[in-house]
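Only a part of the assembly is drawn; its chains keep their places, and the rest are absent.
Note that the chains take the letters A, B, C and D in the order they are written out, and that residue 1 is the start of every chain.
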Amino acid sequence: MVPSELDKALDGLVKAGFAGNKAELARIALTHLMSTLPRQMSHGYDLETAFSPDGRLFQLEYATECTYRGGSIAGVCCSEGVVLAKKLIMTPLMVTPNPFLKVFKINNTIGMVFCGLLPDGYLIVEEALRQMRVMNGLDIEGLAGKLFLFTHPFTQRKDVRPLGTAFILGGLDAEGKPRLFLLTSYGYAVEYRACADGMGREASKSILEEGYRADLNLEEARALAVKAVLRKKARAENVLVTSIDAKTKNFTDATVDERKRLLGRIFP
Amino acid sequence: MVPSELDKALDGLVKAGFAGNKAELARIALTHLMSTLPRQMSHGYDLETAFSPDGRLFQLEYATECTYRGGSIAGVCCSEGVVLAKKLIMTPLMVTPNPFLKVFKINNTIGMVFCGLLPDGYLIVEEALRQMRVMNGLDIEGLAGKLFLFTHPFTQRKDVRPLGTAFILGGLDAEGKPRLFLLTSYGYAVEYRACADGMGREASKSILEEGYRADLNLEEARALAVKAVLRKKARAENVLVTSIDAKTKNFTDATVDERKRLLGRIFP
Amino acid sequence: MVPSELDKALDGLVKAGFAGNKAELARIALTHLMSTLPRQMSHGYDLETAFSPDGRLFQLEYATECTYRGGSIAGVCCSEGVVLAKKLIMTPLMVTPNPFLKVFKINNTIGMVFCGLLPDGYLIVEEALRQMRVMNGLDIEGLAGKLFLFTHPFTQRKDVRPLGTAFILGGLDAEGKPRLFLLTSYGYAVEYRACADGMGREASKSILEEGYRADLNLEEARALAVKAVLRKKARAENVLVTSIDAKTKNFTDATVDERKRLLGRIFP
Amino acid sequence: MVPSELDKALDGLVKAGFAGNKAELARIALTHLMSTLPRQMSHGYDLETAFSPDGRLFQLEYATECTYRGGSIAGVCCSEGVVLAKKLIMTPLMVTPNPFLKVFKINNTIGMVFCGLLPDGYLIVEEALRQMRVMNGLDIEGLAGKLFLFTHPFTQRKDVRPLGTAFILGGLDAEGKPRLFLLTSYGYAVEYRACADGMGREASKSILEEGYRADLNLEEARALAVKAVLRKKARAENVLVTSIDAKTKNFTDATVDERKRLLGRIFP
């Protein structure tokens, strides 16, 4: 087929109503081609938890994508204590504090907050509560290890999908020292001084990196965590922030008024 | 093939009886293209409970579609108590109240109503009843958590399909306070002051948002719930409404006469 | 290819023996196209018990198709008792009453009749008998719930097919009140005053809707049930009808003579 | 491509050795088309035990085909007793009576004979023997029900194939009355006065329908059963016939001489 004939054929197809114009037709054809190519390259390796030729686990990468779709979370650790924050997307008539969308209290000095798939996150909260009940003297580092192992089979078995959630565990360890752990759906667990995940995580991390100082006091840490999850001005109802005080060992959810005050300071 | 020849060829195909006219032929071709494209894009990710490249779980989204096909439900919470309502599509000779299509009484102060796939909803009703039997002192919030965990494996295992049902749990908690929880097939659980799901859920939610006030009395809450599930005038037989009174702790199904009175008030 | 050439090519294919005439050829091509299109649209969603994009469960719909292929059943409830009827397709030398094709007696006041796949129906009969043995004081409503739950896994697991049967459970409840339940392969369970399923179910239902009155006596109920399953004149051997008398608590299979008398009255 | 060119092209293909002549070529093309079409229509629904869109279970239908490939069986019931017969395809040097190809004696008054897949039939024989050992007082009707349930999972599970066998159970029930049951690979169980299955089953059934009378004596029943399985003259070694006498309760395999005498009478 010569170019002029191709051109005419395309015109004919447009006239016949297959597409609005030739550009659209080309777009359809390209979309079709594109949807074919990647499928051949990843087909199979990404349908179940198997390695691709270049050693990637697509299902885990896709699960990670899922954690970027649901909510923003952040944690900040300082010598005075630990802070956990969560951006809350309110739907009309929703109750706050909501028992399924909050900073969960695992025990008096450990809290947990997750982003991504709500049921998967809640499953891990329940596992954390169970671990604290059955294991005497488990501190926050030990709990992080247990939850790490709890999530491992979901990164390896082919009869279940991976967990689509990332979570931050914050609290005091056996010696009363503030600690902060981030565990992701990919199965990674790392200790941080301050961390964030979920929607807009890159911007959140930049805020933390800019604002973090080793000598933050608890009030400053709260402000930093709130800033990291919100990133821009929002209503007090749209953020949850909880702090665990290393000295008093208090586990405190900030009231709406406290959150308003924090917001006023952060986004004046 | 030049346009004029394309045109003639299409004429020939029409004459040969492949299609009624050229427009129909174009529609067939487009349908074919369309049926090919989405299949290539979602093929596999949506056949079992696996993550798609953009982090979605298609099977859960499809199960949610299922909950939109069967019935409308609503719940309204006020200081005087909780109300649960369900639109009932009557088939001839059906019995009312129907033991499998009703507002289920989980215990004296907790009720439950579901939309979507009848057997899946009933399975959860049975699980709720079982939980109340085996767990001493389980209140409505605890029950919501248990049912949340009960439904979790159906959102993750590959050897069963997800549950195609959404349900509202309403009742009094351990302190006698009215509470209302919505749990969906996607695995989300959220507490609301008023909520609706199932067929026409968007319109139902708008009615709730417009009509809800924190100081509704129980009679007004009943009217609002009925309005939310029906959305337009219907017969008293086509709606079920149950209220749990926070003061008297009565669990009361509205009689046909009461429903008629409510309907007269709502759709005068 | 221009139309005249298309036409000639089709002629050539007919001459070469590929098809009897051009119309047949077009039919073959269309059949081919049709068999391709739906396969692409439902491929996979209907091979196992998974949700389709629009929230349907094709395997359950197909199982329902199966219940439309094997037999007709009906039940009628009145204040004097309950009636169950089944159309019996006699094959030569078959024995009547046939232990596997009959109105099954679950206990003294509960009967059951099924249509669709014989082994699936019998499996449920055995389960009903087992439930009555192991559960003390189970009445007909409780039994309906148990059988509802028994069939549930078959609507959800991927390692077995759904049950291809629908059945009517009729009898007296704990207070001696006549009750009637229809359970389908789709997993629905609903209480009716009168109901029918299986082959020709739409016509059967119309007969019930026209003929049902709340004040039917047991004899009239028997006539109505027989009329619903047969729909047109047939031999007494081709229908089974059993009644459970609410007063005497008798479970009575109609004799051939009684059935002849009924038939004479219904189709004079 | 115009017809004359098609014709020439076909000639060319024949000359090139692709096929012997144009008719053969057309046959190949049609076979190809045919092998494509049904595959698209049944693809998947018939690979495992799943429902097709029109509610059929192809694997069970195929298993039924299997029962038509291996042997012919028949049973006849009369007031004097029951008769079971089997056509025996002798291979050279085979031993008769053969312990794996015979009328099996389940207990003193119950016999069983199967057609189709030998190992599947023998599996059911073993199950019947086991049931008689473990269940006290199980009579032939009860045994038929038990075997019905034993075969059910093979009609439903996806990790095993269905059973490719049909069998006739004949004998005396708890009251000493002669009874006869036919159970097929499709999972159907029906009681008959006389029945036949396996290769040539339609002709066998016609013989039974023509020859059956309620007042047959045991000798006449034997003749009828033999005639039904053989359908035309054969050697005495090619038929097995066993009778269970309702009066004497004798379970008797006919000797070769008796079989010769029967054959002489049937096919004079």
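Before moving on, here are some points about what is shown:
Here, contacts are C-beta pairs under 8 Å (C-beta built on N, C-alpha and C of every residue); 3 or more make two chains touch, one makes a residue touch a chain.
All figures in this text were calculated on a predicted structure; none of them were measured in a lab.
The complex is a homo-oligomer: every protein chain shares one sequence, and counting across the whole structure file gives 7 copies, of which 4 are shown.
Just so it is clear, only the chains that are shown with their structure count from here on.
Via touching contacts only, the remaining chains, with chain C excluded and nothing moved, are grouped as A, B | D. Least step count on the touch graph, chain A to chain D: 3. Ranked by distance of CA centroids from chain C, the top chain is A. Residue numbering at the chain C/chain D interface overlaps only partly, since under half of the positions present are found in both copies.
The geometric centre of chain A is 50 Å away from that of chain C, both derived from CA atoms.
Centroids of chain C and chain D (each the mean of its C-alpha atoms) stand 28 Å apart.
Looking at chain C, one finds that residues 1, 43, 158-159 touch two or more other chains. Shown here, the protein chains touch in a chain-like sequence that does not close on itself.
Contact annotation for chain pairs lists A-B, B-C, C-D, with touch applied as defined.
For chain C in complex with chain B, the residues that touch the partner chain are 1-4, 6-7, 10, 22-23, 26, 29-30, 33, 37, 40-41, 43-45, 49-57, 141, 144-145, 148-149, 151-152, 155-159, 180, 186-195, 205, 208-209, 212.
Taken together, the chain B residues at the contact with chain C in this complex read 1, 5, 8-9, 11-13, 15-18, 28, 31-32, 35-36, 38-39, 42-43, 46-48, 58-59, 62-69, 91-95, 98-101, 117-120, 122-123, 126, 154, 158-162, 164.
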